[in-house]
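Contents: one structure, followed by commentary.
All protein chains but one are shown at their positions in the complex.
So, subunit A:
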Amino acid sequence: MLCASRSFSYLGIRTYQLRADLLSRSIKLSASDTMAFRHKNTRRIEGLDSNVWVEFTKVAADPSIVNLGQGLPDISPPSYVKEELANVAAVDRLNQYTRGFGHPLLVKALSQVYERVCGRKIDPLTDILVTVGGYGSLFSTIQALIEEGDEVIIIEPFYDCYEPMVKMAGAKPVFIPLRNKNDGNSASSADWVLDPAELAKKFNSKTKAIILNTPHNPIGKVFTREELQVIADLCIKHDTLCISDEVYEWLVYKGKKHIKIATLPGMWERTITIGSAGKTYSVTGWKLGWSIGPQNLIKHLQVVHQNTLYTCPTPLQEALARAFWIDYKRMDDPDCYFYSLSRELESKRDRMAQLLQEVGLKPVIPDGGYFMIADVSTLNVDLSDEDGNQPYDYKFVRWMIKSKKLSAIPLSAFCGPETKGQFEKYIRFCFIKEDSTLDAAEVILKNWTKQKN
């Protein structure tokens, strides 16, 4: 402290004053702590403070635990993506502010890629907003278009942020679950479906939007054209928006096709489609995403953006743009990363499924995404030592972390209050992991079976 005071005085800060303040503050500390404090949180964030990740991402810091929990690739991003960022780091002007709604080179690249995918003209300046991850796009969309008095339909299980974001906007979440049509014997994510009659009943004059997530986290379902048409028909009938979270759009396995609901008749005008660099290029730590839609909707997202964080980081956007141009040019080539990543992940998916089956679990094989769920109640593990008030899957995961040194995510974190009973038998595994991580998981799972026998 003395050394610091000397250098402080070099800059003209009066050290006597600093010491005197310190003394008076140390006397005052106890007084101010007991002072009545009226500054609570605002109504908009009431009850939104807890979060499944706060507990389960701490696990990631412990190297002795094999982490198949948080959706975090431990595989390397493609080398050219890393190289582009390294190249960009050397360019001085790319360290300063860029265009608020999205770096010009990036929005141009996105418009080209998505024009090709959607088969329609997309204006890079008016139809696209670059955000801080897919998360930031969800937030901008919901803040721009949803408010008190609105209802928003959320399909369960859901990526957990949808519910608090809808609530923070003052609106009411209306849940509808995916149901296992094969009544307990689910081999595939395709077995999990919406009941069209049940879905129709959820729409009313207050329904502002439905949030769609395809490919779906956590189940891995890839909605078919027919399933999307059912949703689209209801959106058009009730003049509702569709917020389509398609961050896993490229991660679709053999025999399945990702279809964009915005390309269905009548849907472009009422859909915001969300994408993510983190999921496209295995760079979750770049936190770049985008919203694409008609100008008359995107302009409101842009207003939110200019009043929340104004602009996204320049060097990351430039590097991402360069990576997109590389892959755009080879979209006819099977080596394009948009296709090669899903091929790489398909074998990991199959391996993960096999490992879980060997333990006696029946995993739900996902058609897309990089998550896999399994019903763990069939293992009949004794969880009587765990905190009784918690849902089954929370207890199971905590037990599994402690005694098996393997982590996953409890599925009831992804449900509304009514369906926790339905989903609490399931836990979610992430398989976008290096072979060595899957090898370590294999050791644990094989030993598990041995202990049972």
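Criterion: contacts are C-beta pairs under 8 Å (C-beta built on N, C-alpha and C of every residue); 3 or more make two chains touch, one makes a residue touch a chain; residues count from 1.
Rule of thumb we're sticking to: contacts and distances are computed from a predicted model.
Asks: Can you work out the missing subunit's protein name as recorded in UniProt? Choose among "Nuclear pore complex protein Nup85", "Translation initiation factor eIF2B subunit epsilon", "Histidine-containing phosphotransfer protein" or "Kynurenine--oxoglutarate transaminase 1".
Replies: Answer from the record: the omitted chain is "Kynurenine--oxoglutarate transaminase 1".
Asks: Any idea which of A:A200, A:L309, A:M331 or A:V443 touches the chain not displayed?
Replies: Only one listed residue reaches the unshown chain, and that is A:L309.
Asks: With the full complex in mind, choose from A:V247, A:L297 or A:A321 the residue touching the hidden chain.
Replies: The missing chain is touched by A:L297.
Asks: Among A:N51, A:N182 or A:S377, which one touches the chain that has been omitted from the display?
Replies: From the options A:N51, A:N182 or A:S377, the contact with the absent chain belongs to A:N51.
Asks: Since one chain has been left out of the picture, which residues of subunit A touch it in the full complex?
Replies: 1, 4, 6-8, 10-14, 18, 21-22, 24-25, 28, 32, 35, 37-45, 48-49, 51, 53-54, 57, 70, 72-74, 76-77, 81-82, 85-86, 89-90, 92-100, 132-133, 135-136, 139, 143-147, 161, 164-165, 168-169, 236, 239, 241, 265-266, 268-270, 278, 282-288, 296-297, 300, 303-304, 306-316
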